[in-house]
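What follows is a single structure, written as structure tokens, with notes after it.
Here the complex is missing one protein chain, while the rest keep their positions.
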Amino acid sequence: MGVLLAQLAIFVVAAFLGFELISRVPSLLHTPLMSATNAIHGIVLVGAVISLAAASDSFTTTVGMIAVVFGAINVVGGFWVTNRMLSMFRPPVKKVKQREG
Amino acid sequence: MGVLLAQLAIFVVAAFLGFELISRVPSLLHTPLMSATNAIHGIVLVGAVISLAAASDSFTTTVGMIAVVFGAINVVGGFWVTNRMLSMFRPPVKKVKQREG
Amino acid sequence: MQVATFVAYLVAAALFILGIRRLRAPETARSGNTLAALGMVIALVATIFVADIDEALSGIEILAGVLVGSVVGAVAAQRVQMTAMPQMVAAFNGVGGAAAALVALSEFYQVEALGTHPETVVASVAVLLSVVIGTVSFAGSIIAFSKLQELALTGSVTFPLQQAVNAIIALVIVLLAVNVLAGGLLLPPLASLYLILGASVLLGVLFVIPIGGADMPIVISLLNAFTGLAAAASGFVLDNYALIISGTLVGASGTVLTREMSSALGRPLRKIIFAGITASATDSKGGDEEDRPVNDVNAGAVGEYLSDEAEKVVIVPGYGLAVAQAQGPMFDLMETLESQGKEVFFGIHPVAGRMPGHMNVLLTEAGVPYAKLYDLEDINPELEDADAAIIVGANDVVNPAANDPEQDTPISGMPILEVDKADRVIFVKRSLSPGFAGIDNPLFYDTDKTMMLFSDAKQGLQEIVEAVKNK
Partner (left out) sequence: MQVATFVAYLVAAALFILGIRRLRAPETARSGNTLAALGMVIALVATIFVADIDEALSGIEILAGVLVGSVVGAVAAQRVQMTAMPQMVAAFNGVGGAAAALVALSEFYQVEALGTHPETVVASVAVLLSVVIGTVSFAGSIIAFSKLQELALTGSVTFPLQQAVNAIIALVIVLLAVNVLAGGLLLPPLASLYLILGASVLLGVLFVIPIGGADMPIVISLLNAFTGLAAAASGFVLDNYALIISGTLVGASGTVLTREMSSALGRPLRKIIFAGITASATDSKGGDEEDRPVNDVNAGAVGEYLSDEAEKVVIVPGYGLAVAQAQGPMFDLMETLESQGKEVFFGIHPVAGRMPGHMNVLLTEAGVPYAKLYDLEDINPELEDADAAIIVGANDVVNPAANDPEQDTPISGMPILEVDKADRVIFVKRSLSPGFAGIDNPLFYDTDKTMMLFSDAKQGLQEIVEAVKNK
């Protein structure tokens, strides 16, 4: 019970943090930001690994295996594609500054 | 142990949230903001109450009593003085807008 | 849980937080993504080395699974074209949601199969939430993918009593969930869970099919937040802080991002979700205006004007450029004009295209320097003394009807690129048909100022480049 309450507290505080983290992002970055947070929820891969490690019969093994594959796709694909997108923003930062000035 | 780890996690997440909460505050508001967060750490009054309730001898009773009085001063004084300060900023919001326009 | 794993999870969470922070500005965004990926590696390594992998077999299974998934993900991410980005994100989001649901399902099965009931109500609630939210996100993402890839169900698919049907499905899910929590009053818990799974698939499908393809980026962002919450719920099932913290972060930040996106596009979230307005808008109006005269020109005339009389040229790209894959010819046009000593700027409206940042990504990919991409506030002053504005496959973002107080349109009040301030306005598009918002553009019919080059964007631009070169 004690642990559960603590976890609920973590949930609440983390939710506030999540709300706070996104604020006034230029719309230019909306797509990469969506794609990066999409990769972050691939953390479910950690859960999939734990669940596959604990699998005891063919059903749970199969389910766990699919979850691991899916989770890995989410993680690797997500970060990779975000990186590809962002590498196209290679702004010579100076030029942008100069333009503003 | 489980609870302790969870509490540490809360600590870390709350610290990030605290950092995130203050950003680009106009210097006009620095003093009230300081004063309000000052009042919030008066939450230690809650701890003082618990500790006084559990006091078993004259030493802990005395210490707990002082802590309760101090905590209450922190809380009530802090919020009160912040409110007094902020009530002086009573900006007829319209006027400010108008001035900007 | 061992303390080392715990610390690794906290470090991973901190890296995710720092990563998201850095993603808020273009200069630091890429390093932010790298930080978050690093956090993921740390969390994963800590899990693999410390999880109770008693049998060698399951170790091999895990590695194989991770490897297969990584290769699939990497290949897909590397191969995908930039124009297909939204459906790629939808696909990755879908598998993530499915993974969360499967993890919860497997936990529940294990406990049920052993004949013991889940320890607490809370764990059961978490399982149920994870399965429902994860599955809805999975099914919804698949539909979104199919719409964007134009496989099936494109446009807004509606049927009578849609809202009522959705409500009934939701109710069924709730009843089944109560049955599970009560320990199986009517049906065995595991059977109920499978039914819930099925109902959730249906709900996810029905949730997304009425939404028009152009609203998809917003819907994907919302489903992204859902998957985050599903991951957090799985974290409660497994007692795992990495999942709880990170899943919650994504759930919350995804919600805010969805709201920001929809407000940047001027499309209130409620409208998107509760109606299929989009599709019908596109084919309104249009017909009766066609007989008004327009100044229909060929590429030669455009090339001549640009070459002879224009010194300062502003190019405005839109959705049609992306569809026609014309970013290459666009780059050529820029180079050709610059080689003749002319000044060229690009005016990028925040909602140009079908995905935020769409135009910037496409043009920088084609080689246009980032510093030539001006946003709304910066380009409007430049337009005042521009000799020509070339609008390629765009309509809404330059439509003066948005600022016409007499008209009440979906884009009313949206700031536009004021191309009519330029001396000449050149449209490159296939017809007089309007764009996403379905609003006719009065500039088309300004025969003194406007030249209409009716052509596919790619072909039209290529022809203009030729014409300019041959002058």
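When the chains are written out, they are named A, B and C in that same order, and each has its own residue count from 1.
Quick note on the criterion: contacts are C-beta pairs under 8 Å (C-beta built on N, C-alpha and C of every residue); 3 or more make two chains touch, one makes a residue touch a chain.
These numbers were taken from a predicted model, which means no experiment stands behind them.
Taking the full assembly into account, the omitted chain touches A, B.
Considering the complete assembly, chain B touches the hidden chain via residues 3-4, 7, 10-11, 14-19, 21-57, 59-61, 63-93, 95-96, 98-99. Mapped onto chain A, the footprint of the missing chain covers residues 2, 5-6, 8-9, 12-13, 16, 20.
What we mean here is this: only the chains that are shown with their structure count from here on.
Centroid distances built from C-alpha atoms place C farthest away from chain B.
Here the CA centre of chain B is 41 Å from the CA centre of chain C. Contacts with at least two other chains are made by residues 3, 7, 10, 14, 16-17, 21 of chain A. Residues of chain C in contact with at least two other chains: 17, 21, 241, 245.
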